[in-house]
Structure formats: structure tokens, C-alpha cells
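Every protein chain of the complex appears in place save one, which is left out.
The block that comes next holds chain A.
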Amino acid sequence: MPIELKMPALSPTMEEGTLAKWLVKEGDTVQSGDLLAEIETDKATMEYEAIDDGVIAQILIPAGTDNVKVGTVIAVITGEGEDAGTAKAAPAPAAKAEAAPAAPAPTPAPAAAPAPAPAAAPAALAASGDRIKASPLAKRLAASQGIDLSTLTGTGPGGRIVKADLEGAPTAAPAATASASPAAPAASAPIMTSEAIPDFGIPHEDTKLSGMRKTIARRLTESMQQSPHIYLTVDIRLDALLKLRGELNASLESRGVKLSVNDMLIKALAVALERVPACNVSFGGDVMRQYSRADISVAVSIPGGLITPIITDAGGKSMSKISTEMGELAAKAKEGKLQPAEYQGGTASISNMGMMGIKQFTAVINPPQGMIMAIGAGEKRPYVVDDALAIATVMSATGSFDHRAIDGADGALLMKTFKELVENPLGLVA
């Protein structure tokens, strides 16, 4: 029996991805565990492994295809000795049948692959309701290519979806994947199209957006539009923390561990969130989700964008463990090899621009999280110590809070707790 290879769901919320590269070609013999293809999701490039042995009879989705829906048949494997010819005939109607239910919008994507995604359920809301206006040709092409028309923006008369919108034309800005948020019903973000940038004759070059760039654009727009942000800033003296770091690193040297200030601040934020649970929440429209563990998403700059690997239960982990994990995650992030579970989720975020000399800044909350801590540079400043002007190493930290979920007083309490933990860092070791 020919086996259909389907676009895998590489994360619970993944609805579609880019088939970046085929690592095999038609006629190749593959064994379970062989790498078949590279698939680019909104955040990372993942390798797709063979589960079955056989011969690649047919590749149905060429490399470089964007927006391939989860569950779309991308290739067919036949068993050893099986006639590839008979297999070739089979997939076509199968692919069609698979894709067909995707066209009438209200049905959620046929997630053939594993991982039922409870968190993603509200995303289906986006598709319901409005009639989708599309030309007969666009409908036919969408059905044959397994494209969900409800994810497209139409550029024809009256916003009608036309053929050009399916061809990855610059105007086709798919509203991309579902938000993990139980709150945000994945409203299609008003991402600008290249049409909207007037051409003043300035020499330029347009580059097609990567999946990651689209996701960043959509999520940040969503966050600023939907979450009313409030910003609370405190100045924090770092001398004690730096001294402790020196001492700890001296004793950890033999274990090959070197704590960074950031590792310690991750821990401090997690502990502060445990002490002020009112800030460790997600706003869910009609529910408030209270987390009983602090998972800290750490913003890591990578080529072409940004990703936020997560230190799970940072409050419960030692700083040396946080440091080791962070080192591994950052390295993976830079290679684009993070697994979805390693960057999806998190209950709050931390973003540090101190190394760039940024004194103070405000960050955009990463929905559905309730807060993000923006860390400025630690610098020697004139500081009043015991009623006398002295020199101290001080940094400014600014928390952005989703004011729908978090009251100002609770946010202030979190900032105060964070400051105390950093200034009296022995509490972090205990």
C-alpha cells in the first residue's frame, strides 16, 4: 500500500508551514528515521523524519511552497518492490478529498496530524461568519493546493480573492497561524501590503517576508491593539548581585558554569512572579488564567528576527541550571533548531538590551502573557546611599503589564519585589 506523507503539525498550534527543502528525491529509498524534508514554521525550521521504510514514489508539494496546510499530502512512499506507477495514481484524488473540506471556511483545519490543541480552539472563530468572496478560479486553485481561502486577503474587486492572491503575490498576506492565546480569536492582523507603500522612486528592493517576520508583525500588532499596556519603571542597584555573581562563578568554575547577570534576573523575575501571582496571569476574554508556575520566555535576537526560548519553572530551578539551559537554548535558537515546545508558551517574558547600552525601554507584551520585563544597562550612577551621594551600579527595569488583567498596584508590587530580590540576591540562592 502506498503511504501518504502529510504535512506534519510540528506544534499544537501549527496550521500551516513552508516546505523549505526536500532532502530526498523521487525514487530514493528511505528508512524510518531518515530525514525527508525541512519544514519552516512561523518560528523555526524543523526536520521531518520518515516513520516508514519504502521508496519515495512521488513528491506532490515542491520545495519552497508557502502556506502548506497541516494534513496536506506532500509526498507518497511505496513499499519496497511495489509499483510506483499505481501509487502515483492514488494520491491525486486523495489529496483532493483532503483539501476539499478546507475550502468552506467555518470548519477548522483538518488537523490530521497528532497533538489535539485545546489552546488553539478559539482560533476557529476567525473563520466563521463572513462569506468568503473568491473567484471560481481562485476557489479551484485553493482546493487543489489545499489552501484555506479564509487565511487570504483578496485584492480583486470588492476584496474578492483572485488567482494572484494565491500565487504568493506581494499582496497576498496570509493572516498566518493561530495564536496560542485563549483570548485573542486570531483576528487577522492588518498587515500592510506592498501596495500600501508608495513608490517615490527611491532605489529599493522588496524581499518576501519570512514566516517568522509575518508572525512577529502579526503578534506585535495584535498585542498593541488588544492589550492596553501600562509601564512601570524602577531603578535597581546591582552591586550586591554583581558581588554574589562573582562569588558564585568562582565556586562554579570547576563545573564549567558561568552565570550571567541575565540568568540571575530570569530567576529573580520568576521568584517575583511566584510571590505576586496576580501578575502571573493571562487575560482570556471571559476568563482569567492564573498560572501556578513561572515559565520565563527569554527574548533572543537571531538572524532575521527574534525568538523567545522558555526556561520552564524558572522559579524552581537553580541559577546554575538556568544558566546551562539558557546556553543550550540560545545556541539552538541561533541555528533555527528550537523545537516548538521550547519556544511556545511561557507565562511572562524578559528582554534585556543592557549589553547594547540601552538605559531604559518599554517592551511589547508577548500575548497571551500578562507582562514583560525590559532590562536596561547596569551602569555606575550617582546614587544616594545612607543619605549621602555615592557611586553605585544601577539599572532601570520597566515592566509592561496587560492592564486588562493586571491592576497598577499589583504591577507595582511585582516591580518592588523584583527590585528587592535583585538588591538582596541571597534570596535567589535559597
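The rule is simple: a residue touches a chain if its C-beta (ideal position, glycine included) is under 8 Å from a C-beta of that chain, and two chains touch if they have at least 3 such contacts; residues count from 1.
Convention: contacts and distances are computed from a predicted model.
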{"item": "Protein that the absent chain corresponds to, by UniProt name, given \"Phosphonate C-P lyase system protein PhnK\", \"Quinol oxidase subunit 2\", \"Metal ABC transporter ATP-binding protein\" or \"Dihydrolipoyl dehydrogenase\"", "value": "\"Dihydrolipoyl dehydrogenase\""}
{"item": "Residue touching the undisplayed chain, where the options are A:L35, A:A63, A:L137 or A:I391", "value": "A:L137"}
{"item": "Residue of A:D199, A:D286 or A:D387 in touch with the missing chain, whole complex considered", "value": "A:D199"}
{"item": "Touching residue (missing chain; options A:K163, A:R213 or A:K321)", "value": "A:K163"}
{"item": "Residues from chain A at the interface with the omitted partner, ascending", "value": "135-138, 140-141, 144, 155-157, 162-163, 195, 198-201"}
